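Questions regarding the structure given below will be posed in turn.
Up next is chain A:
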Amino acid sequence: MMPTAMGLAFAGFAALSLAMDRHGEQVLGRRGLPAWQRRGLRVAGSALLGGSLTAVVGQHGWGMGLIVWTGLLTAAAMALAMLLCYRPRAVPMALAGIGIGLVVTWVGG
Partner candidate 1 sequence: MTRAGLAAASLRARLPPGAELRRVGGILLRVAAGVFGGYGVAALATMLLSVSLPMPRAEAVVTATMASFAVHAGAMVWAFAARGAWRAAGGIAGAAAVLWLSLLMQGR
Partner candidate 2 sequence: MKDGFRQSMAWLHTWSGLLVGWVLFAVFLTGTAAYLRPETSFWMRPELGVSRPAPGDAEVALRAMQGLAPTSPSWFIVLPDERETTTRVFWRAGPGRGGFREAVLDPATGERAAARETMGGEFFYRFHFQLHYVSVLWGRWIVSVCAMFMLVAIVSGIITHRRIFKDFFTFRPGKGQRSWLDGHNVAAVLALPYHLMITYTGLVLFMLMVMPWGVERAYPGDRAAFQAEAFGREAARPRVGTPAPLVPLAPLMEEAGRHWPGARISRVNVTNAGDAGATIQLVRADSERISFNAQSLTFDGATGALLQARGENRPAAEVRGVMYGLHIGRFAGPALRALFILSGLAGTVMVGSGCVLWAVKQRQAALKRGRVGFGVLLVEHLNVAAIAGLPLAMAAFLWANRLLPTGMTDRAAWEVHVFFIAWGACLLHPLLRRGRRAWVEQFALGAAAFALLPVLNVAVTERHLLASLLGGDAVRAWFDLGLLACGGLLGALAWKVSRHRPAGAGRRGGRVPDGAEGEPARAPAGRAAPAIAAATDA
């Protein structure tokens, strides 16, 4: 459950960051996404974060779950921050990898 939740959190944060000017430019190479795309990214990002919370709470219950989730968010956010700083073009690849991983887990599990 932990890798799934971590992957979802990373993806969620990535979506949220893409909705921001600075990081959108770093990753996509152009500024100023239209407003509807930003909104979409924010909604998707929040949904993915919610998904990671559900995954964790489902396994650990609410008390422990919230604790694990906040720790997990820290790790995912830090990983994203470092990627955005040093290898922004790798972010889409990372997202693709996470997507594949999630599908494989869902199909296999």
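Keep in mind that, in the parts below, a residue touches a chain if its C-beta (ideal position, glycine included) is under 8 Å from a C-beta of that chain, and two chains touch if they have at least 3 such contacts; residues count from 1.
A quick word on the picks: all candidates are chains of the complex that A comes from, given by their letters.
Small disclaimer: the values here were computed from a predicted structure and weren't measured.
Peer 1: Chain A in this complex: which of 1 or 2 touches it?
Peer 2: Here chain A touches candidate 2.
Peer 1: Give every residue of chain A touching candidate 2 within the complex, in rising order.
Peer 2: 2, 13, 17, 20, 22-23, 63-64, 67-68, 70-72, 74-75, 77-78, 80-82, 84-86
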